[in-house]
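Submitted below is the structure of interest, expressed as structure tokens.
With one protein chain withheld, the remaining protein chains of the complex are depicted in position.
Order as written gives the chain letters A and B; numbering starts at 1 within each chain.
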Amino acid sequence: MNLVGAPIDRVDGRRKITGTARYAAETPLPGLTYAVMVESTIPAGTIAAVDAAAATRASGVIAVLTYENAPKVEQHKVAGMTDRNLPLLQDRIVRYDRQPVAVVVADTFERATDAASLVRIRYDTSVPALSLAHGSGYHPEHSHGDEPSVYERGNVDAAFAGADVKIDRTYTTPVEHHNPMEPHATVATWDGDVLTVYDATQGVFGTRSRLAVAFGIPPANVRVVCPFVGGGFGSKGSAWAHTVLAAMAARAVKRPVKLVLARPQMFGSVGYRPATIQRVTLGAKRDGTLVSTLHEVRSQTSIFDEFVEPSAELTKMLYAVPNVRTINTVVPLNAATPTFMRAPGESSGSFALESAMDELAYAVGLDPLEVRLRNHADSDPSKQLPFSSKSLRECYSVGAERFGWSRRVPRARSMRDGGLLVGMGVASATYPTNRSAASALVRLSSDGTAHVFAGTQDLGTGAYTVFSQVAAEELGIPVSSVRFELGDTNFPMGPVSGGSQTTASVGNAVSVAARSARDRAIGLALGDPQSSLHGHDADAIDVRDGRIFLRDRPDVGDTYAAILGRHPQGEIEERGDARPGDEKTAFSMHAFGAQFAEVRVDPELGTVRVVKMVGAFASGRILNAKTARSQYLGGMVWGLSMALHEITRTDARSGRIMNANLADYLVPVNKDVPSDFEAYIVPEDDPNVNPLGVKGIGEIGIVGAAAAIANAVYHATGTRVRDLPIQPEKLV
Amino acid sequence: MRPFAYTRTASSSAAVATVTADRDAKFLAGGTNLIDLMKDTVEAPALLVDINALPFGDIVEHRTFVRIGALARMSDTADHPAVVRIAPAVAEALLASASPQLRNAATIGGNLMQRTRCAYFRDVATACNKREPGRGCAAIDGINRQHAVLGGSRDCICVHPSDMAVALLAVDAIVRTRGPRGERSIPIAAFHTLPGDTPQIETVLEHGELIVAVDIPISRLASTSTYVKVRDRASYEFALVSVGAALSVRDGKIADARLGLGGIAPKPWRALASERALIGVAPSAAAFERAAEIAVGGARGYGHNDFKIPLVKRLIVKSLASVAA
Partner (left out) sequence: MPVDVGPRAGPHPVPVTLTINGMRHDLTIEPRVTLLDALREYANLPGTKKGCDQGTCGACTVLVNGRRIDSCLTLAIMHTGARITTIEGLADGDRLHPMQAAFLEHDGFQCGYCTPGQILSAVALLAEKRPLDDASIREFMSGNICRCGAYKNIVDAVAAAGKQNV
């Protein structure tokens, strides 16, 4: 059977289109109360006085929690990439604008919201650190994972000094906020010392351990549930303050509490992509081959935690360059702690590197695609390992052909469409293949169906669907006979849904669990005198449509339903555990892609519209071509958004974010995305990366997309915009 | 949102009397702007008088004018054949506003009464003279990309958010009201006020005075009108700058002209001097550029919004060229 790879409709789709999918805030609990956070309005200082009298008096108000009366909890992180130090009303210090400073609980949402607006807080303000460009920074220990924040191979200074052609440019990217459509939400309820939390999260187990630490209770006492999450993009990858505060409030009022962030609060304490200032130097020969690359990244973090935007990681491995230096500097600011945002590092870093590569192409008079081909890395030059598979050349050629790259006239500002300038740009994309340990449980029942459980999440990625396909194929049953459940810490452990690792991690666990359930069922049949398969050899067996049969004599067989019907329990359960092996020591593992963009620019008004985008991506085996294409397309929309729209604007005097809503923080609407917008799946067979042969697909779609558009804008106008987003004032 | 009482009526005189009698009462029509501001506690009326049942929802073409009832929804107005024919700029401006859902709720009267999108006005944690007279204007030295380059004062540099009102300037619309002191007709250009040192005052209406209709006189000039809007996003966004323009040409000379500008001033901005400079001359790029130059005479940028000055000039030239063609 070829269930895996089939472009089937989402198995959870029906619930989403009928409004019956239940997101965290939609958990009905008897006696539910509503909590609303009050946030600071200054970025630095201390709380001088709290006047909660009016709020406390307001009708329906049950509690007002501030640093003066909040129960003691642990606000410091323990360990782990996704764990954060959290402001949990434990002290009077204000470290950033929109920090939680109080929580109001009332019997209705309206009353809680109103009372929250009545809490008066007086601050003693201090001088905030707000400037990324001028603040003092430091080199963190690591840029990402175990990678050192200062890296060099060869001798960049000497190579650059001797280069025929030199590019030395600085690129900047702004603060961007994820803004998933579903605001972060938590419903918390206590039963004695046992806490149940319905949370909008990308990691039920990470949230569980954070809550356990905060309240000093065993993880086993915390259950986190999240069957549906309305987008995350990294912002729901960590447990943030509101989740702990909801649980704290529920404990304080001894009733279930619902806490949903208002849209402006989505710009508060749930992370963001930090602003970056990136200097890239390229030294090259006249033929366009690189001799050196320097990539210096300056990004912001908070004064109470560290997050490094790893923008230079891809620079280490994307091109075959003998001399490379990358440096990360972080500058602590009075701002919330940044976090992972769709392709953290690769998205911002590829804007800089792939813009610089475009500048190099013009400097040496070569087609930008040709410059990339001349610097193609056949093996990973940083790890000095072969790639587990790499199909970047195919991505370039498929993308160029589908896009019609040959239409491009090389000279900038040389193509027109009526009164509009026409431009075309290209960029490379890459994203590492990550994988973590994960487990899954398969229960085969006498009705012939399989019930599969895994403590993972579906952010809209298609996890429900592809894991159902994997289970169905391994078991030899139709997808419709699989019921897949996820998003619950009562299920076997899975990692955070981040780093495009869910399919590689959990998919392999589902595969192992399903296979062992199948094998066990086969074993039952072979050992069962009542089965027509009794005494046959397991190697001679095949399974299809829920029926186990002899490969050579398909008429001799038995069904799961019959086998399990005769089993005393009526069902069997098998658990599958999967973890990375030693492939990382033998191979460098990355997905690759190529992005092509065409723009129209009004030369007088400076308005840019993307009229065509083509992405071609090779990410190993594709489990569902329909949902994979959607993921790629979504990533490309994010790239378009990064190129033209997204910027969080902070008042330089007050440190206050001034566009904390979706009218002033722009993301694309339907009209911004052209109909000529396609992602192509480049077939790739990777026997080395993991047993399923899959690489991540959720993030690579954004990588390089902003650069491709910026390069197209340069091609159209002759104006190089090195500061995102590209808005009319930068072109008129 | 602060608590409030709610009532409704089908009688305009009762609505006017009820609101007039209570300083803290407001009319409630589409609600898309008022309820939004109430959630931010920028607005906190104690009483809302729902006027949706008032008989002001129709659009009727008369011999010399088309009357758009104040409760006509933006979407219905944009699609109405008489409006499209008599005042194309108005239909275009409405279609370029907000979203289909908001246009189905928001009314023509409410559109004229909507308040600025200035981020400092909408954020009660910051200083705004419009919201709290005397507290200062944080926008002047703050993030002012969206803000005014014309008509601002030391107390306020906000911009008026309405697209439609800019188009109405190009078609000589008249706002008809009913208030505690009877009925009156106000030319659209005289309806909104500049901030000066009273930025909290935005229109000439008295408390309790209700818009009942907007009349657009039928004219050749109005029928040539057009509305052009520049924004970052392709849809569902307020204007960076916009132009409502109308031009009539007789014997090779411009006989009459209207030029309304949006996104650049605290009120829908009529470029009267530019209109005068156009009349009597032959339509040409040079004439349009001169009109554009005159329009931004005295314009001042505050940093982030400096680009609006060249941008609006170019948009004026473009839109005049398009209506002349």
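Just so we're on the same page, contacts are C-beta pairs under 8 Å (C-beta built on N, C-alpha and C of every residue); 3 or more make two chains touch, one makes a residue touch a chain.
Just so it is clear, the structure is predicted and the values come from calculations on it, not from any experiment.
Summary of contacts with the chain left out: across A:E74, A:E110, A:E485 or A:D723, the touching residue is A:E110.
Interface residues of subunit B facing the missing partner chain: 1-11, 13-15, 17-18, 21, 28, 30-32, 35-36, 38-39, 47-50, 52, 98-102, 104-105, 234-236. Within the complete assembly, residues 9-10, 12-23, 25-26, 28, 108-110, 179-183, 228-231, 233, 260, 262-263, 459-462, 626-627, 629-631, 633-638, 641, 661-663, 667-671, 673, 675, 677-678 of subunit A touch the chain that is not shown.
Just so it is clear, only the chains that are shown with their structure count from here on.
Subunit B has its Cα centroid 42 Å from the Cα centroid of subunit A.
Across the complex, subunit A is touched by residues 1-3, 39, 41, 117, 119-120, 123, 125-126, 138, 141-143, 145-146, 230, 232-238, 240, 306-307, 310-311, 314-315, 318 of subunit B.
Listing the residues of subunit A that touch subunit B in their complex gives 41, 110, 113-114, 117, 604-607, 609, 644-645, 649, 651, 653-654, 656, 658-659, 663-664, 666, 668-672, 727-729, 732.
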